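A single protein chain has been removed from this complex, and every other one stays in its place.
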């Protein structure tokens, strides 16, 4: 990988001071930072190409449309997707999941079963609860194990003829666990069960080929992979997307409107009603370029090195308890320090300029599983350094002393 | 108003060349241009404050949350809204309408009637068609008149006990007509009928106090009022928003999640599931500031002057037919030139660097009413000038010659 | 009917456009081509022949005669008619496999791609796509 200190120069925010100290940004699983390359693409859009897309035939509109559609191609290529119209731009992972969950209403009946895991983000639980409430279907939960992994044996036993869908995250945002999605997909497909993978955390950390893993739906958010806020994508196999009703009514998603009869447009437009987040989509494309330029192999290698270093140092710090497994995970570490409340730790770390997330991380069931109010979560990115980890360890020791 | 040529300096794109000529941007009703003030706020966000909001307790997250929430206050104040939690951030007008239309599913029955006008944007037609399909309710249409206005006498006769909702745009995006929304709201309320106003076009052209007009729901998009793409707001009276079910399931919109029972958070969070378009919301606030700084009185005065000038010149141009009324409208002019197809005119104008919109403008019923395939739409903004209108007239005359 | 190869016709068109000094002459030429497009059989003005993705209506009809595809077309916009007229002169009367394999760089070379190809609204790309779809269809029937 390019020298990490060189890479850090691409991120203006990383040279910021917080409470008098250098910012140590360890909250990457919540949102990643944005490189100048992406910021500049957004600026360039507003300064040179800003225009509503698709319907206009003037040059600006053509420019904007081209850039927007070329982001779709970038995402198609990056994720190994067969057809560009299988990439639906959304406002984020949550939106993507909701397109599917609300669309399935007419396809799911009261004898059907849907399966989620115990370690899902609320965004991958609540929509299915709502779907079950509306349809009478049953929501079943794959238990997790103490090491923070999905109980795959239990999952195998849960599969039966009634199971229509399985919803699992690629990577747990709370624990960092990389789930065996290929295995889950294969088992499910053998059972004629479709699978949606929540890729909010996975997409940012390694390159994944969606055609190869043969997943049915996959969702992610740009803001977790160096892109802007308010944009993400839903991938779906075209035959499945065709069957889903449109999520929203509006402009762009129709081919003809009369008061007697309205016809919907083809994919992907059917799901992109209204003026989309054009600058966001263009910024998303730029982020994909940026990260590929760094190289996902390099990203993974550096992050794994940081993970190992941080885990070792934390394990040696008195009072630290790490939750979940310590292998086969991305660079996310959830822990507590003695019996101090995570918010106390977080507040004190913030005084040292260290940004971590504390609380339940939108995964209340995981916290219930471990019977804790929450954790301190350190999530490391390819632009973080070992010396930042040293600062964290120092600060944790000081916090420990202060809290007594 | 500040000198228009000074104002133009605030918009980098306005000094762009298109096909060798200065850009003349007359497609403001599709999307408005973005001033440096707004672009810089977005840059500043990504360079200094980028962080996920609400749940984080570190300083960056606090910064970002404050800025996000202060945009909500700006919108609250600007639109005369009683409580800040009645402002729901959306990804745009279409999204706002769909939150309401999908939410009403459980409140609308097969004997109910919903009313739209004949001059609505597809975004304010299709969601109600879908709602009617699902509930069996009847969608009725207020006819329009040849002068491009709503037939208010016809509307009065349509009101009866079964009419639960009326959906009308504040300003027609195709014709520019300013609709008598106060009268429509008062008539409806006397009939115990609720009203949603599609403010996509209205909000950009004058200041409006939503409490005073006592509207039940109001929606708008930032990208039409100098703000970024991918963001807008839904205003609803709190007692109505409380009754609506959440639109999307996800993070942020819940207060507690277990597999047995999930509790939804209070307003506005109930409707803001997932990571929102944080930079977009902050940019939206900056756009409101920018426009208030120019002054809506000034904006209105300048735009009306441009409208009068352009209408006069177009009326004197051989072969031009303007659709809709020529009074009580915003600075939008829809016309055709002889029997040439609007797309031919649009293509040729583009060669002169003049960006207009051509086609149906997502208002197919209006085109059906006038029995035309579409129009050429010139939509003027406060940063346009009379000499740009002169360029348009010259170009139209040349187009006329070329098309013979 | 005896037509040149796709390649040679494209070259002729490029040569033709080389004469023009600016966009307005090119447009004028397109407009004139549009006006002179042979009458379209109204029977073929049907939904199935509509090219998707143009702002104006463009109808494109294809039939196979002696192993060659004959395209006819119409539009309610004159510039679209001019564009389709050029495409017809290139592709009509050609063999399906030649159409499928044809390079389309002449569009860039006539210096109109900026103006015409970028946006889905005027449908140049959509027309080319439709022309090729017909060729693929006839080719697979053989």
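Each chain gets a letter, A, B and C, in the order it is written, and its residues are counted from 1.
Please note the rule applied: contacts are C-beta pairs under 8 Å (C-beta built on N, C-alpha and C of every residue); 3 or more make two chains touch, one makes a residue touch a chain.
Model, not experiment: these values are computed from the prediction.
Of A:70, A:107, A:298 or A:343, it is A:343 that touches the chain left out of the display. Check B:16, B:55 or B:207 against the missing chain and you find that the one touching it is B:55. Think of the hidden chain as still there; on subunit A it touches residues 19, 340-344, 347-348, 350-351, 358-359, 373-374, 398, 402-404.
Note that only the chains that are shown with their structure count from here on.
With centres computed as the average of Cα coordinates, no chain lies farther from subunit A than C. Computed from the mean C-alpha positions, the centre of subunit A lies at a distance of 45 Å from the centre of subunit C. Subunit B and subunit C have Cα centroids lying 38 Å from one another. Inter-chain centre distance (subunit A to subunit B, centres taken as mean C-alpha positions): 31 Å. Annotation for subunit C: residues touching 2 or more other chains are 55, 114, 121-122.
The set of subunit A residues that touch two or more partner chains comprises 55-57, 59, 61.
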